[in-house]
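Every protein chain but one is kept in place in this view of the complex.
A, B, C, D and E are the chain letters, set down in written order, and residue numbers restart from 1 in every chain.
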Amino acid sequence: MPMLHTVNKSPFYTYTLESCLDRAREGSAVLLIEDGVYSAMRGTPIERRMVEAMKKLAIYVLGPDLEARGMTYDRVVSGVKVVDYGGFVDLAAQHNNVQSWL
Amino acid sequence: MPMLHTVNKSPFYTYTLESCLDRAREGSAVLLIEDGVYSAMRGTPIERRMVEAMKKLAIYVLGPDLEARGMTYDRVVSGVKVVDYGGFVDLAAQHNNVQSWL
Amino acid sequence: MSEAINDVGESVETGESAAGKVKKFMFINRKSPYGTIYALESLEVVLISAAFDQDVSLAFFDDGVYQLVKGQKTQGIGIKNHSPTYRALDGYDIEKLYVEKESMELRGLTTEDLLVPVQQLSRGELSKLIDTQDVVLSF
Amino acid sequence: MSEAINDVGESVETGESAAGKVKKFMFINRKSPYGTIYALESLEVVLISAAFDQDVSLAFFDDGVYQLVKGQKTQGIGIKNHSPTYRALDGYDIEKLYVEKESMELRGLTTEDLLVPVQQLSRGELSKLIDTQDVVLSF
Amino acid sequence: MEFGILINEGPYTHQASDTAYNFAAAAIGKGHKIHRVFFYHDGVNNGTRLAEPPQDDRHIPKRWSEFAKNHNIDLVICVAAALRRGIKDENLAEGFRISGLGQLVESGIQADRLLVFGD
Partner (left out) sequence: MEFGILINEGPYTHQASDTAYNFAAAAIGKGHKIHRVFFYHDGVNNGTRLAEPPQDDRHIPKRWSEFAKNHNIDLVICVAAALRRGIKDENLAEGFRISGLGQLVESGIQADRLLVFGD
């Protein structure tokens, strides 16, 4: 599979998520980690962007980072898949390459 | 004089400049330092925001940080005042307080 | 938080040399927790400041409002959950906690989602409050 | 850059153990210079990678395009100007430098403003190129 | 599969080192190998033996040392970045070694995937 992109910044603090979504190619995956997990939450202006992005990308979010921040799974945007660190490893192994959006 | 605000991030990387300009009160001053100096350059979508902001705020930019980044003074948005470190000290002394937008 | 609290003894002594002056201290919190340590270490300064009998306020806006979200469970990331400390601030006579309404709304949060009682202010009200402070600390 | 260059001797030796394999290395530059050290230290890795006979490319987009702006004069901030090193890359057979057109335009920059000849690619072209790489390094 | 890991940030201040550790531990748990963990930029500060975090917090340098010992992982601190920041043999934690940037490039060549954790 093509690229796995990781995004670790809040969408309200930096343009990193935008930058990644604007460039990630169809069929790629995006994994939201660390402060990037806020992008996966329902009820924010980012939700629409996520729904739009899922038409061409698979979106994942790291569960332990969600839990740490008090973000419950039922508030995750529908269609975004929650993974644990093992799932992160699987994603990295399944994709040809990993690009970290630092 | 009221608050001196300092902003040290690029307006294309974080929302820090926006956050500051949305909250700085009329009569305050904003000093752009470090990567914040990119906000002072002409010919970007930020220019309009700067011109708008100068209706209620005084905008300064740190010259040594501009020069380091190859940004020449003739490219600075009209109305933005260039200061050196001595000017930064004067601004800090003249205003009642300094708020760093980190 | 343990070392911050232990630290108070030493600090109180220093505080006495500054005795008499009472300033308005505002701690600005604009960053989310855990991704960086600023939220935790900011809280350590807040606790110390209590020992100096200053007029202490905390402002939470932008991603800083995320610091106060309840239900933080950090076992999975292996980092200590420091959020209970916000509930302990009251015991240090630190009671002025302000969140910005606009920052809350943008993130889909209400005061129901927060782990401590806070005063919610509009952007304009909060900015006005910050402008009246003597010392503004950002981390 | 001096220690990076001195470092090559030691590294070449290590490189031999990896002999034979040639991979496509892409260095992603998205951060402006001087505010942080990433631009400088990224360049040090690029120089070392040259000694390993790999297929090395550099992509500059978002604020990374600012790294290549000519006329950088750093005396005023007291930090070493590392920008001349970009001109030296050629001597290390590192010739694949790409800037993203959209990032340049947003910042009001043209290739005339840059200190080295680079290939300007559209966002789509550059993303496609990055997708074909074996190793993608971001700092 | 063999993973290479690059850590760009120091301990505690950013989550990068924690995330990298949790990733590496999960990879080992799934039977993968870690080719090397390379510490660059402020990442070199993960290798200090002088850290004494509060007792109720994790000890990041020690956690890496133990991980290296238990799973025979190569932990490499970049010499140039370390000299800039004051990490040397005299304050280096167990299980870390100081070497050149070539070790990072080599990890990119040898490992099946190279993952970067930073700010």
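One rule holds in what follows: a residue touches a chain if its C-beta (ideal position, glycine included) is under 8 Å from a C-beta of that chain, and two chains touch if they have at least 3 such contacts.
None of these values were measured; they are calculated from a predicted model.
**Student:** Please work out which displayed chains the absent chain touches and list them by label.
**Tutor:** B, C, D, E
**Student:** Decide which residue listed in C:Ala88, C:Leu106 or C:Leu137 touches the omitted chain of the complex.
**Tutor:** Of all options in C:Ala88, C:Leu106 or C:Leu137, contact with the hidden chain holds for C:Leu137.
**Student:** Tell me which of C:Ile37, C:Leu68, C:Leu97 or C:Leu126 is the one touching the absent chain.
**Tutor:** Touches the omitted chain: C:Ile37.
**Student:** Write the list of chain D residues that the hidden chain touches.
**Tutor:** Given the touch definition above, chain D has residues 1-3, 34-37, 77-80 touching the missing chain.
**Student:** Taking the full complex into account, what residues of chain E touch the chain not shown?
**Tutor:** Interface residues of chain E facing the absent chain: 10-13, 41-42, 45, 48-54, 57, 61, 80, 83-88, 90-91.
**Student:** Contact with the hidden chain only, please: which chain C residues?
**Tutor:** Residues 3-4, 7-8, 10-15, 17-18, 21, 23, 25, 37-38, 41, 44-45, 48-49, 51-52, 54, 134-139 of chain C touch the chain that is not shown.
The rule is short, and it goes like this: only the chains that are shown with their structure count from here on.
**Student:** Work out which chains are contact partners of both chain A and chain C.
**Tutor:** The common neighbours are B, E.
**Student:** Using only Cα atoms to place each chain's centre, name the chain farthest from chain A.
**Tutor:** B
**Student:** Could you work out how far the Cα centre of chain C sits from that of chain E, in whole Å?
**Tutor:** Between these chains, centre-to-centre, one finds 32 Å.
**Student:** Where the CA atoms of chain A average out and where those of chain D average out, how many Å apart are those spots?
**Tutor:** Distance between chain centres, rounded to whole Å: 27 Å.
**Student:** On chain A, where are the residues touching two or more other chains?
**Tutor:** Within chain A, the residues that touch at least two other chains are 8, 12-13, 15, 34-35, 64, 84, 97-98, 100, 102.
**Student:** Residues touching two or more other chains, restricted to chain C: which are they?
**Tutor:** 34-36, 62, 77, 79
**Student:** So which chains actually touch one another? I want all the pairs, not just one.
**Tutor:** Pairs flagged as touching, ordered by label: A-B, A-C, A-D, A-E, B-C, B-D, C-E, D-E.
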